[in-house]
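One structure coming up, written as structure tokens, with questions to follow.
Only one protein chain is missing from this complex, and each of the others stays in its spot.
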Amino acid sequence: MSVSASVDLKLDWDIQEDPVKLVPFEERITKGELVEPDDWMPHNYRVGMLRMAEHHANSEIVGALPEGEWITRAPTLRRKLALIAKVQDEVGHGQMLYRVSQDLGKPRDQMLRDLITGKTKYHNVFNYPAPTWADVVMIQWLVDGAAIMNQATLADGSYGPYVRTMKRINMEEAFHFKSGEDMVLTMMSGTPKQKQMAQEAFDRWWAPCLMFFGPLDKESVKTSPFMRWRIKTATNDDLRQRFVDRFAPAALDLGLKIHITVKDQDGMVTEKREDTEIRRNEKTGYWHFSQPDWNEFHRVVKGNGPLNKKRVALRRFSYEQGQWVRRAIVGGSDLPPLC
Amino acid sequence: MDKLPNELKQPLVELLLSVADDKFILGHRNADWTGLAPILEEDIAFSSLSQDEISHAIAIYQIAAGLVGSTADKLAYARKPDEYLCAELVELSDEFNWAIAVCRNFFCDHHDYLRLGRLAHSSYVPLAQLAGRLVAEEQIHVQHVDMLLKRLGHGDTESRERMQSALDRLAPLATGLLEPTQGIELLEAKGVYPRIEPAMFERWTEDLRHVAEASELKLQLQAPRAEAIGGRRGRHSDAFASLLDELTEVYRLEPEAAW
Partner (left out) sequence: MSRLRDHLPLPAEGALISPPEGDATPFEVFIQLLRGKPHVHAGTVDAVDSEMALQFAREHYGQDQACVHIWVVPRSAMLGTDYEHDVIWRSTDRSYKLARGYQVHNRWRQFRSKEDVKEYEKEDLKEHY
């Protein structure tokens, strides 16, 4: 169960891998066999996998923050319990994915430190605000819905520990999603005020969810080594289309309107108009939709989204306030041994 | 007994509310740590325990609700501040200070363990059955918080100092947990809330001191003054009104609506 002692954690496409090892490795992947931690793997496979698992882990624990804010205010006992359990699950996902990454060669502590000093990133979608309870509803319905679509394809990847973790995680995501559906159905069967809250939250989350799957595909994507090695198994555009095909008609049937929005710096909607592109193509069965504002996407990725600073700061607060605890429990004690 | 004599109803409702309110508010406070605790694995564990507190509260609210013709949700969300019977210890904000959070749970979990143990022998059968199950789960909390106390008490110099000062700060408040609810003597006399020997305060301090000593921490507890009036009579700290305001913020938007 060892890990090659020192891994240089940078991608390096100039590396010449030993063909005697590379060929059977790639054959195994083509056959659909999974790679296990002790197997030989190309340097860039290890680094690519580590980066993906680390980014995913970061996203889980930062993803616990927007909804975590609402635990203290959940409106019923059952919703309160479900929300605590949901946010707890996200922390658990983070723990499991950090573990996968640790076994690829990077200590958890290092990953947490890189996250809170901005050296590594987490998913963009968590840089948007959740100003009302209805945002919790939309996050669980749409964002967890999008995450499930993404993670279902990742569960079809090639790295054994990651694939197994994905399957475990998806079991819990299924609960998050059903709870989200239950809440959105409740809100949309509720009072005019509740419906309005839901619509406004939907307007805040629709575009971030379209961006959830990443930028428009470049031609190179389909032939990239990460696709060939099945670290990535679906393209951004494919996933996005599947998301729209599933959620646009469901939203319309619920009585929600799909808007193109303009937002201020804080991520609050300042202008909106109906997305007139939304319709089903009867020939292909696919739904048309307007692309989100990709300039905004790049702005947020660069760290200038509504809440990038605040999210990282809260994670950092958590890390720093917990230091004395970890020092006492994990670090060596300066006290004489207990008799 | 399966049916409760009328004169015991009001005292029992107050006792049940005091237990459930303690658990509900403690769980509410603790759950705010979800995602922010010092170690990921402990974050998950601590969140799990806070879900227990709220789940226990719900089960006890349900019995109380049956007696007064209400629902668990109404009891949790729709009372006036002075109708809650929780102790001041659970109301306090821990300000995300882990030492305070652990020490608060240390006092509360040991107390709940004894309280539920007594209720598990209640002559009121539905309550005894419920408490019998809950006390087994409460033991998990005691075990967990004892582990934390020991490891932090005997961690390093800094952690010991932090834990000691948290214990010292909370100890005077903690005894408020033992403030009797109204009519408790009647419940004790009828075996609805059976007495134990030695009495509650002695048992509780004995349990706490035992663990504190093993953690190399000092613990001073003064027996509560009989005439002290606090949370069990609906008298709360200033922090409590704002806590309730936050807790019911969404609920109050549309109190009659389903959420």
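Should a chain be cited, it is by its letter among A and B, assigned in written order, with residues numbered from 1 in that chain.
Everything below uses one rule, namely that a residue touches a chain if its C-beta (ideal position, glycine included) is under 8 Å from a C-beta of that chain, and two chains touch if they have at least 3 such contacts.
All values derive from a computational prediction rather than experimental measurement.
Visitor: If the hidden chain were put back, which of B:M1, B:A45 or B:A214 would touch it?
Guide: In the full complex, the listed residue that touches the missing chain is B:A45.
Visitor: Can you say which of A:E26, A:E172 or A:D293 touches the chain missing from this structure?
Guide: Per the contact definition at the top, the residue touching the missing chain is A:E172.
Visitor: Using the definition of touch stated at the top, determine which of A:H43, A:R113, A:K195 or A:R299 touches the missing chain.
Guide: Of the candidates A:H43, A:R113, A:K195 or A:R299, A:R113 is in touch with the missing chain.
Visitor: At which residues does chain A meet the chain that is not included here?
Guide: Touching the chain left out of view, chain A contributes residues 1, 36, 38-40, 68-73, 92, 95-96, 99, 102, 107-110, 113, 116-118, 130, 165, 168, 171-172, 309-310, 313-314, 316-317, 320, 323, 326-327, 329-331.
Visitor: In the full complex, which bits of chain B touch the chain not displayed? Write them out.
Guide: The missing chain touches chain B at positions 32, 36, 40-42, 44-45, 48-49, 93, 95-96, 140, 143-144, 147, 151, 242, 246.
Rule of thumb we're sticking to: only the chains that are shown with their structure count from here on.
Visitor: In whole angstrom, what separates the CA-based centres of chain A and chain B?
Guide: The mean C-alpha positions of chain A and chain B differ by 36 Å.
Visitor: Over in the complex, which chain A residues touch chain B? Could you list them?
Guide: These residues of chain A touch chain B: 61, 64-65, 68, 70-77, 79-81, 84-85, 87-88, 90-92, 94-95, 98, 108, 133, 183, 186-187, 189-191, 193-194, 314, 317-318, 321-331, 333-335, 338.
Visitor: For the complex, which residues does chain B have touching chain A?
Guide: 28, 31-32, 34-41, 43-44, 47-48, 50-51, 54-55, 57-58, 61, 72-73, 76-77, 96-98, 151-152, 154-160, 162, 216, 246-251, 253-254, 257-259
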